[in-house]
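A short write-up of the structure that comes next.
A single protein chain has been removed from this complex, and every other one stays in its place.
Coming up: chain A.
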Amino acid sequence: MSTITARPAGEQAESVTPARSAKRSAARAGSRRVSRPAYGAGIGAAIWLVLVVVPLYFLIATSLRGSGDYLSAGPLSIPEEITLDAYRRAFEVGFLKFLTNSLIVAFGAIILVLAVALPAAFAIVRSKSRVVRIGFTLFLLGLAVPAQAVIIPIYLLITRLHLYDSLTAVILPTAAFALPVSIVVLTSSLRDVPSSLYEAMSLDGASNFQIFWNLVLPLSRSGVVTVTIFVGLNAWNNFLFPLVLTQSMDTRVLPLGLWEFQTQYGTDVPGLMAAVVLSALPVLALYLFGRRQLLSGLAAGIGK
C-alpha cells in the first residue's frame, strides 16, 4: 500500500523544481524584455532537466534499496527503507580490486605520458630543427586515429610481448593514445612562456636540466594539470583496451568490472547501481573540488 502512496509523491518531488524554475526564469527574463519565447524555452528546458534527473534519481534510489524491494516496488517509488546492503554486495564481488586496478592504470598512464610528453613539448617549443618539426606533425596526425584503427595490431603486439592480461598491457596503449592531445596541450602552455626567459637562463650558464626543472616544470603547471586530468579520465573510462587486452578477475578495471557484473549478476540491480555510483564518485569529487581543472581536462580533447 505504501508504495502506491509513495509513487505520486516521488513523481511530484521530481517535477516541482523544474516547473518552478521555468516560471522564475521566465519572470526574470521578462525583466530583460525577452518574455514570450523564453517561456516556451523554459518548458523545453524543464523537460530535459526531468530527463536528466529522473535516471539519476533512479540510479541513486535503486542503489539504496533492498533487493526484494526493487522487484516489488515501482522504479520511481521512494525506497521503503534505505540500506547500504547493495554497496556491501558491490564490494563483495570485487569492487575494491577493480578500483585499485583502475587507479593503477590511470596513474601509470599519467606518469608515462608526462614523462615522455614534457621533454618532447620542451623540444618542440625550443627547437627549430627539421626532425622536431616532422615529429610534431606526426603527433598532430595522431590526433585523428581512432582506437579501433590500432586495436588489432596492439593486441597482436601485446600477446607477442607476453604482456596479455596484465595492467601494463592496458597502460601502454592508453598512454600512447593520450599522447597526441597531451603534446598539443603542453606545447601550447609552454609557448606562452616568453622565449626571453629561456635565453636569459641559458646566458646565465644554466644547464638544460636546470632550465627544465626551474623554468619548464613550474611554468607549465596548468598544462600538466590539464593533461593529468585528460589522461586520467580517458584511462578511468576506457572500455575497449581492457576488454581486448585483459581477461582475468585479477586485472579487471572498473568499466569492465561493471560490464561483467551486469552480465553475471544482472538480477542484482541495486548492487549494480551501487557499483555505478561508486565508479562515478571520483569524477564527481573532481567536479566539486576542481571544476575548472576538470573542465580544462575535458576540453583538452577538443583542442582548445
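By our rule, contacts are C-beta pairs under 8 Å (C-beta built on N, C-alpha and C of every residue); 3 or more make two chains touch, one makes a residue touch a chain; residues count from 1.
Assume contacts and distances are computed from a predicted model.
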item	value
From "PTS sugar transporter subunit IIC", "ABC-type glucosylglycerol transport system permease", "DJ-1/PfpI family protein" or "GNAT family N-acetyltransferase", the hidden chain's UniProt protein name	"ABC-type glucosylglycerol transport system permease"
Candidate in contact with the missing chain, chosen from A:124, A:215 or A:231	A:124
Absent-chain contact - pick from A:66, A:142 or A:290	A:142
Interface residues of chain A (partner: the chain not displayed)	21, 24-25, 28-29, 32-34, 36-38, 41-42, 44-45, 48-49, 51-56, 58-59, 62, 70-76, 91-94, 96-97, 100-101, 104, 107-108, 111-112, 115-120, 122-124, 126-127, 129-132, 135, 138-140, 142-157, 167-168, 171-173, 175-177, 179-180, 183, 207-209, 212, 236-237, 239-240, 243-244, 249, 254-255, 258-259, 262, 269, 272-273, 276, 279-280, 283-284, 287, 295, 298-299, 301-304
